[in-house]
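Omission of a single protein chain aside, the complex is shown with its protein chains in their original locations.
Letters A and B name the chains as they come in the text, with residue numbers starting at 1 for each one.
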Amino acid sequence: MSSLASGPAQRRRFDINGWLFVAPALTLIAIFMIFPILQSFWMSFQQGRGMNMTFAGYGNLVKLWNDPLFIQALSNTFIFFLIQVPIMLTLALVMAAVLNNPAIRFRGLFRTAIFLPCVTSLVAYSVLFKSMFVTDGIVNSTLETIGLISDPIPWMTDPFWCRTMIIIAITWRWTGYNMIFYLAAMQNIDKSVYEAARIDGVPSIGRFAFLTVPMLKPVILFTTVTSTIGTLQLFDEVANITGGGSAGGAAGPSNSALTLSLYIYNLTFKFMPSFGYAALVSYVIVFLVAILAFIQFYLARESDR
Amino acid sequence: MNFSKTLRRGTLAFAGASLLAIVTAQAAELTVWCWDPNFNVAIMKEAGDRYAKTHPDFKLNVVDFAKVDVEQKLQTGLASGVSDGMPDIVLIEDYGAQKYLQSFPGAFAPLSDKVDYSGFAPYKVQLATLDGKVYSMPFDSGVTGFYYRKDYIEAAGYKPADMQDLTWDKYIEIAKAVEAKTGHKMLALDPNDAGYVRIFMQSAGSWYFDKDGNPNILDNPGLKAALEVEQKILQAGIYKPAAGWADWVGAFTSGDVASVTTGVWITGTVKSGADQKGKWGVAPIPKLDVPGAVAASNLGGSSWYVLSGSKAKDEAIDFLNEIYAKDIDFYQKILVDRGAVGSLLAARTGTAYSSNDEFFGGEPIWQNFSDWLSKVPSVNYGVFTNEVDSAIAAHLPDLAKGTSVDDVLKAVDAQVKSQLQ
Partner (left out) sequence: MNPMRTLRSAGTYAFLGVMAFLSVFPFLWMAFGATNPTTDIVKGKVGFGDALSANAAAFFTQVNVPVVFWNSLKIAILQTLITLLVSSMAGYGFEIFRSRNKERIYNAILLTLMVPFAALMIPLFMMMGKAGLINTHVAVLLPFVGSAFIIFYFRQNTKSFPHELRDAARVDGLKEWQIFFLIYIPVMRSTYAAAFIIIFMTAWNNYLWPLIVLQSNEMKTITLVISSLGSAYYPDYGVVMVGTVIATVPTLFVFFAMQRQFVEGMIGSVK
């Protein structure tokens, strides 16, 4: 990479150029991200109601350790993460591969259709999913007509089915979004490699597994890390579909859809405002994502070399 | 281009000339934050128009956001201490009143020196009182009524007269008869929402907290009775499960269920089914079987608050006082146009309140609601209502499954205690 930057003068030129490229973004991030992050980090050591806050040291950590709602939110979040992210990314990758095949007709139409869900507004999306999944709604009646079930599924009253519904909803909304990244990255793959493999008699499944996937690895890593972040910060769906954001509502039956982000929201806006404690829960998310992202980077690197 | 430049210069000159006048008149524009364009926003605009008739310089700027959004904006603004861009008047739901007053001391202006509160429903005044000062201009009431389909209950062999003085046991009995005869469930209920528990509980003069605001979960006859009724309803199979607001509204506006028990603000929605004219009746809510329980309760409702950081604080208070505390005719207008029942008791003397409603078969429903309004028990909503509410809501599935009320109360108590540390 730096073969041209061998001499000290070139080395300096190389460095200056590098910093110039990253400087504008760095300045903005320092002001609008790092600074508020440090401030909220300071806040996470404080306790109190609303603006009557006092320094509490590790008081919030003690509270966290004994907080059953936090434990529940944490385990719910992990359930969503472990089940939903693999399903969504596999589906997105497969669809991208299928839609990248020039032999498929109406590709533009299919691409657009599958991308549609993530542009639908949250209001429409939540009203819609609620109405589709009510006990006598279209989902249950369709399943009954096909003969898959004999009794309606209690989507709104059973914790397991409520989580299933949320997973369906997130997958529906974000699969097309992730597909876009894969489709774009597939354009950067040299077509001649495929041709060679095809002539050598490698079947399409093999070409997908041994050519496409390895070459897309940087982007797969990207989508995995960002989906991990997205799921650990899951909020929109659980707040709007289960009514967890409303004043008198639980987040799904027995709080089965209470996620960490929804809990932070509740601590900040719905409950007696405890900004310090809410900030601490945010840093729990940061900590978890950082560990998971580290593992993901590590795995990607490991098989690389 | 040239034209607009000239225009701008002209405006500047004009502004310069009238600067003196502006300074003397001190006519600042008042900004109000509230939710619901067809209800609060429209009503506030009407109030502004009325006040402007006697105060020609008065200007009101009503900004509408969703309810949760008003709360988010208010909390962010107050927490960050940025007074820039904050409104002069804000609407706050009654359940959250104490939470705001106590978390942000000094953020709201006390109104008790200027406003005569003796004319308002006592429970509305009580809930915005802190350390002997009242901070709100009481606005719409959530006084509850039991709205039912006359045709359905008649098909089940009951008469409207039978709907008066009900107990919840009798209500469940009627519900079963209605379903047997008409195939319609009695009510729609969101199994993850504790709204009904709040109605039951307040009708017994109880809340999750005692008079001092301390959690009162385990030894609270009103709360216990409320959960027992909730459990009976959940287990009797007389309800249609509703998933959220739209589904719940759809259940009774479409004629799918036979009744709805909720705040008076639903009246306009019930009446939106014009084809059901004459088929609906309104009765007092059934009574809870505990000493001191009445057939009146409250769900929701909100009040106006003046921010003490407002530059036009005095004007804002005067405006609210002139219209909301004194203008009986204003209350007639918002009742007719918007179906809003205020909490100024004197409003009932007006013409709109004494008229009968043809949609409800000519019943004097507004006089009835005014009667019930004066009977709503005062309770202390405290500062942690949302916390306990969520805990109760999370345990509703247990109630439905048959867990005893005492066990549920213990679980709720444990959860609340750990949260309130």
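Everything that follows uses one rule, which is that contacts are C-beta pairs under 8 Å (C-beta built on N, C-alpha and C of every residue); 3 or more make two chains touch, one makes a residue touch a chain.
Nothing here was measured: the structure is a model prediction, and the numbers come from that model.
Trainee: Using the touch definition up top, pick the residue from A:Val219, A:Ile241, A:Ala257 or A:Met272 that touches the left-out chain.
Mentor: A:Val219
Trainee: For subunit B, which residues touch the unseen chain?
Mentor: Here the touching residues of subunit B are 31, 35-39, 61, 63-69, 72-73, 76-77, 79-82, 84-87, 245-247, 249-250, 253-254, 265-266, 268-269, 272-273.
Trainee: Considering the whole complex, not just the chains shown, which residues of subunit A touch the missing one?
Mentor: These residues touch the chain not displayed: 1-4, 14-15, 17-22, 24-29, 31-37, 39-40, 43, 95, 98-99, 103-104, 107-125, 127-129, 131-132, 134, 137-138, 172, 176-177, 180-181, 183-185, 187-191, 215, 218-219, 221-222, 225-226, 229, 232-233, 261, 264-265, 268, 275, 278-279, 282-283, 285-286, 289-290, 293.
One rule holds in what follows: only the chains that are shown with their structure count from here on.
Trainee: In the complex of these two chains, what residues of subunit B are touching subunit A?
Mentor: Residues 68, 71-72, 75, 78-79, 81, 93, 95-96, 99, 102-105, 190-195, 198, 241-244, 246-247, 383-384, 386-387, 389-390, 393-398, 400, 414-415, 418-419, 421 of subunit B touch subunit A in their complex.
Trainee: Using the touch rule from the top, collect the residues of subunit A that touch subunit B in their complex.
Mentor: 49-52, 63, 66-69, 127, 130-131, 133-135, 137, 155-157, 159, 241-243, 245-255, 266, 268-273, 275
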